[in-house]
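Below: one structure, written as C-alpha cells.
What you see is the complex with one protein chain gone and the rest in place.
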C-alpha cells in the first residue's frame, strides 16, 4: 500500500495528458429557499482515452458538474466560478456560440432515461443526423449514411428501417443504444455518461456497459461516467472520484479506491452494499443519518455529522476546518494516513469479506 | 433515533427448510385484458403478466422474487395481497383458500398479510400524521391493543428505529429512509405473519438502503414474520432471502435455496442474470465469473414466445424449446427443493467459461474485430 507523503494542500498540476481539467469549480443555484451550493470547490482531470468515474448519492453534485461542463445549466439562476479547460479551451467564460460548436461535436452526453431524453416528435434518424449536419456540414444523405452506420455499430437490427422510426417505437435498451449512437455521431473526444444504465434492466445494463467499453476502444474518447452504483463504476472506470455534498472527498484509480479506500464515507458506501459473494449472516453496516441539505451544508467536513471516526480526530478540526483533497491518490479527511490505514485494516476490511 | 441495528448472531445454518407452508400459490395467473375494436369494444388480447406461477412461503421464511421489469414479480405480489383479482390459479393462506375470498372472508386474513411499497414518498398520505398513518390499520380492523393504540404506535416507532416523540409529525418532515421505516411500522401494526415487500429499498440511496435492509432483516428474524421480498437487485435479495424464485415473462423459471440459485444455477436465464450483475472486485484471488451477454430486450408479454419463453434470447435453445414448455422440476443433479424449468440446463457453476457467451450483435462485431486486429 502506498503511503501518503505529499501534502494535501498542493494544487493539482495540469499535466500535458490531462485533456479535460476542472479547477476549483463552484456551482450555486439561487432558489426560493436560499442558495444551493451544488458544487463547492471541485477539481479533477480526465486523460485522453481514459474513463473517469464519478460516484455519489443523490444531491452529491455529480450531475450538476457535468451539465456545467457542457454549459447546459440555466444561466439565470446559476453562478459558476472556477475553471473548466477542455483541450486548451476555457469553457466557463466561453460564449454560448462557442459552446454550441463544441457540444455534440467535441464533447457529447448520454443521459439517464432515453425515453424522456429523446424527442418524441422527431424520428430517431433525424435526431441523429442533425448534429452531424450542423458540425460537419454534411449533406442530408451523408448524415443519413453515417447515422445508419452508427445505429448498426451500436447493435440496432435493420438500422436502415429503424432510422425512420420514432423513439417510442424502440424498446428501452434500443433507445439507449440510439442515444449512444447519437453521442458518437461526430466522434467526440469527451463523452459524458450520466447514469446511462440506471433506467435499464440488469441484463440490458450489462450489454450497454460492455458496448460503451468496446466503443471507447474503437473511438478513443475520454469518458466521464457518473453513477451511484459502485459495482457499475468498478467495471467501467479507470480513475474514480467520490463525491459527497458537492465536493470530491476521495480520488484514485478504481483499484486503489475499491481495495484500499481512505475516506470514512467510501468505507460506509462499500460496507453498506451487499455483494453476490458477501457473508449473508453478517449485517450490513449502514451510514447513519441522511445526506445533508446543500442549502445549509455542515461546517468543516461535510461528512462529520455522519462520520463514525470523528472522535479519532483531535479537537474540533472536523467541525470547523474543511479538509482539502490533495492531488493524485487522496482523500479529504482529517484522519492521519496511519489512522486511516489502521482503521481500514482493523475495522473496515473484515466487514467487506 | 438509533441507526445501529446490530443483530444477534443467527442461530444454525442459513438455509432452513420450512416446517410448514404459510402461503401456497398454485398456477397463479393474471392476464390483463386489452380492449379495442369498433363499434363495440371487446377483448382483443391480453397482457400475460403472470402465467401459472407456483410458489410456497413457509412460516417465518423469507422468499425472494427476482426478475427484470415486466417479469410479473410485482403483479404476483399484488395478487397475493389480493390487491388484484387473479384470472386463474389458487392462493392458499394458512390452509384457507383466499383466491377469490370476498372482503368479508378476507377480513381475518387481511391483518395477517401486509404490504410494503417501493415509493416511500407516495405511499404515505401527506395530510396525516405519522401516528394516524400507523394507527389506521388498527382502526380499520377494529383492533384495540393492550394499553391503547397510541401506546402501540409509539412501540412500533421505537421498533423501526424512529423517535416515538415523532408521533405527531407529518411524512414530509422525514427523509426517504425514515419514511420507509414508517411504512414498515404501518405494516407491523397488525402483527402480520406475512409481509409482501415490493422493491422496498430500490428508491433509496445506497447508504440508506442498508439501514432499511437491516431493519427488515431484524423484523423478520426477531418477530418471525415470513417475507415475500420482491426486488430486481440480486445482491440485496441474496442478502435477505433464504429461498429465491427467478421469474421471466410471467413464469418462475428457477427456484431454490440461496446456495442453489446463486452458486449452482441451472437455468440459462439465471446464469445470464447473475453474470450481468456488476460487482466490485474486492481482491485479486476472487474466482473470475462467467460472462454472458444476451441480445435485445425482454419480449412483450402480450405475445410471449411459444414453449419456453426464454428461448428467443437463449444460446442453448433448440427446436424442442419452441414446441414444448419446460415444466418446473427438480432436474437431475439438483438438490431437493431446487426446481428448474429448462430442457437443456447449464452446468451448476458460475465460474468463467472457456468462451464467453456473447449474443449481442454489436458486442460480437466490436469484440470480434478487436480479436483479429
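Lettered A and B in written order, each chain numbered from 1.
Note that a residue touches a chain if its C-beta (ideal position, glycine included) is under 8 Å from a C-beta of that chain, and two chains touch if they have at least 3 such contacts.
Here is the rule we go by: contacts and distances are computed from a predicted model.
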item: Undepicted complex member, UniProt protein name, chosen from "ABC transporter permease", "Formate dehydrogenase", "GDSL family lipase" or "Paraquat-inducible protein A"; value: "ABC transporter permease"
item: From A:64, A:108 or A:150, residue that would touch the chain that is not displayed; value: A:108
item: Touching residue (missing chain; options A:118, A:156, A:230 or A:273); value: A:118
item: Interface with the undisplayed chain - residues on chain A; value: 70, 72, 76, 96, 100-105, 108-109, 111, 113, 116-122, 127, 130-131, 134-135, 166, 168-169, 182
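The working rule: only the chains that are shown with their structure count from here on.
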item: Distance from chain B to chain A - Cα centre to Cα centre, in angstrom; value: 30
item: Complex contacts: residues of chain B adjacent to chain A; value: 3-7, 9-10, 14, 68-69, 175-178, 205-211, 213-214, 217, 232, 234-236, 238-239, 258, 262, 272-283, 286, 293-298, 360-363, 365-367, 370
item: Contact set on chain A toward chain B in their complex; value: 57-58, 153-155, 157, 171-174, 177, 201-207, 209-211, 214-215, 217-218, 228-232, 234-235, 258-259, 268-270, 272-278, 280-281, 283-291, 352-353
